[in-house]
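The complex appears here minus one protein chain, its other protein chains still in place.
Presenting subunit A:
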Amino acid sequence: MDDFERNLSRLMRDTQRHTPYEPEHRQRLHAGIRARRRSRMLWKAGGSAVAVAGLSVGLALLPNMLTRAQPADHDRRPQPATSPTPSQDSAPTFDSPDPSPTPTRPASSAPATSTGSSTPSGSTIPPTTYAPTASASESRIATMLPAPPPSSTPTTVPPSAPETKEPSASAGTE
């Protein structure tokens, strides 16, 4: 701080004169406080009124917006699943034969009592002979299974084994 700054500081302090705080200053100050308090209350009341008005308008408009939105939502609702419109995809097709492999009649379907008469291997069974409940996939699986070779020996169903009474462990004890 140089001389000028010191002198400037002294000059600022020396030029201060005492001004008493008189009652009129106090009255004026408190009048200003009251005026400021009133203006603050008015601002608060006005702000509250604006907030309440905005909230009321919002609440009044909200039901209208909801009812306006409901029909659009109803139009987008999907059709019920029980609609009786038939679709061709879901209907079973019996008259469309699978052209790829011709199903060979499995040998097991031959009568069990056939005597060596071999069935021609190329014989095809028309698809109409399938049971309507059989699905195409099942028929494909049936064609993939290896057909048992036609046996010349008659395949007879073995008679049921005679019921042999096993000796019970308790027999000897009887």
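FYI, a contact is a pair of C-beta atoms (placed from the backbone, for glycine too) under 8 Å apart; a residue touches a chain by one contact, two chains touch by 3 or more; residues count from 1.
Rule of thumb we're sticking to: contacts and distances are computed from a predicted model.
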item: Omitted chain, identified by the protein name its UniProt record gives, among "Glutathione transport system permease protein GsiC", "Oligopeptide/dipeptide ABC transporter ATP-binding protein", "SigE family RNA polymerase sigma factor" or "Ferredoxin-NADP reductase"; value: "SigE family RNA polymerase sigma factor"
item: Sites on subunit A contacted by the missing partner chain, in the whole complex; value: 3-21, 25-26, 28-29, 32-33, 36, 40
